[in-house]
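Coming up: chain A.
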Amino acid sequence: MSAPLTPAPSATATATAASPPALALVHVDKRFPGVHALKDVSIEIRPGEVVGLVGENGAGKSTLMKILSGVYQPDSGDILLDGRKTRFVSASDAMSQGIGMVFQEQSLLTNLTVGENIYLGNEKQFTRFGIVDWRALYAAASRQLAKVQIDADPRTRADDLDFAARQMVELAKALTLEENAPGHLVILLDEPTSVLERAEIDILFARVRALRARASFIFVSHRLDEVLELSDRIYVMKDGAVVAELAAAEADVTQLHHLMVGRSLQAEYYREPLQQSYRDEVVLELDGLRLGGAYRDISFKLHAGEILGIAGVVGSGREELTRTLAGFAPHDGGRLLAHGHEVRLRTPAEAVDVGVGYVPRERRVEGLVLFLPVAANITLADLGGLTRAGLIDTREERRLAEDWVKRLKVRTPGINTLCLNLSGGNQQKVVLAKWLNAQSRILILDHPTRGLDVGAKEEVYELIRAVTAEGVAVILTSDTLEETIGLSHTVLVMRDGAITHRTDASPGHKPKQVDLIGHMV
Partner candidate 1 sequence: MNTMLDTLRSDGVRQWLPLVTLVILVILVGTFQPAFLDVNTLLQLASDTAVLFILATGVTFVIMLGGIDLSIQSMASLSSVVVALTLARYGYAAFVFAFGLGVLAGLLSGIAHVRLRIPSFIATLAMGGVLYSAALVTSRERSITLGESERAYLGWITGTLFGIPNVVIIALIVLAIAHVLQSRTPFGRYSAAIGAGEPAAYASGVKVDRQKIFAFVLSASCAALAGIVLVGRLASGSPTLASELLLPSIAAVVVGGTSITGGVGSIWRTLVGALIISVVRIGMTFLGVNIFAQNIVFGVVLVAAVAITIDRSKIPIVK
Partner candidate 2 sequence: RRAFAADKPTVVNSIRSLSNPYHATWNKGGAAFAKSVGADYVTLVTEGNSEKGIADIKAILAKTGGNCVINVDPNDSPDARPIVEAAKAAGAYVVTQWNKPADLHPWDFDPNYVAHISFSGVPYGKAMAETLIKKIGGKGGIVALGGIESNVPAIERKKGLEEALAANPDVKLLDYQVANWSATEALEKTNAWLTQFGDQINAIWAANDDMALAAVEALRADGRAGKVAVTGIDGIQLAVEAIQKGELAGTVAWDPYWQGGMGLSIGYQAKTGGFDPSKEPKDHREFYGKGVIITADNANAFYEENIASEPKMDWNDIWGRVTGQIQY
């Protein structure tokens, strides 16, 4: 891609003179096999400051954060802590020097309790003669949980918490530094908000602001408005280099977008003009559908070419509903008709058979086989169609895969690259390619843009528009209401397992967010 746009403004120099930065990277370089992840990056974080970090998928944000937190070591360049050169040989080393991190991927161990997770790697303070005093540890963990206003027993196993709660626990974990490390802290937040609802985001932001007396923060998010809201100063990264540094007060979303992607934000972000009215053909019909305590009495019709957005908070039953339609949790009451035939989807295989494709929220677990090549992932759901006399037609497979890679503009070195090595947005495109290749008529999109940068999001939106234009029906649950409204023809709101509201959302009739929120809580 293109070379860095502008050198970092010299404003930095003057500021440094005033107070030494709490933490700084000076001319840091980092390479992975085949990837130059960080190119001569210099940034600094001043005491009490919240620094925003934005950039496309793969721009190098997480790599930078991991260098700051001791997970990776730079190939060259220096790390300055309070103006002194230092090295972090490991994550625990960085922690002991006051650097804490909330990782982008969910990083709680689900087989341990919340309390154990919070102090994992940090039990020493509760250890006497090698024996851990669990009572003290859990009491301390309770105090940490209270900080992030999570009302959970620290003895709960982490996998009994939902994603949002886990994210808050991770924050609580990073905040243990407050007690453990002397002096000024730097807390690195890598996309902490991507799984959070607005209310929880508010808690998080309040917490960050309250802590500024003791800590500086780096905040990474793909939601540019949030970055503008929370940060004092913003670094923009592109292709491994810092291409701009600006004060948040003087920046706006359009400008950030331009700096990140190299082109302007399209006025029509959700491609609304491309939204066509859907067809009459009903592909999926739910009639009084019910599943245990999860949801009940769900009825709607999904038409070819329609995007049906489902809004609702955690626990509203929308997650279970999408899992039912994808074949993971068969309903136990009511009727479900696919293309006019009554079905009960007991396994994803049965769902695939009736034309359903599922784009899961946990892309790296359920979406892709990370250790298989791109081509194998694309054809995985429809190998039958590639099989001649029992054998896979590998030539045809290659052709198809290359075709999809081209059509969806998947950025990959080749179709034989392991999916593991693709960026989030490109991984998501491969998931979509898989279902398009299987000729799915019904796509269940579960948070399809989670973790994607604005540019990648736009491409995914465009893709969704394109497939619906060809008659594919979509059921969408999304991270933000804005996205749900922007994309959908119809929006359903669920609360406590039932539909509380349904509204038309075709262009020109888009409902307001506040109206929907009223039905959600």
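Here is how the candidates were picked: all candidates are chains of the complex that A comes from, given by their letters.
One rule holds in what follows: a residue touches a chain if its C-beta (ideal position, glycine included) is under 8 Å from a C-beta of that chain, and two chains touch if they have at least 3 such contacts; residues count from 1.
Source: prediction; values computed, not measured.
**Q** Pick out the one candidate among 1 or 2 that is in contact with chain A within this complex.
**A** 1
**Q** If you look only at chain A, which of its residues touch candidate 1 in the complex?
**A** Answer in residue numbers: 33, 326-328, 347-349, 351-353, 358, 360, 365-372, 376, 380-381, 383-384, 387, 390-392, 394, 418, 434, 438.
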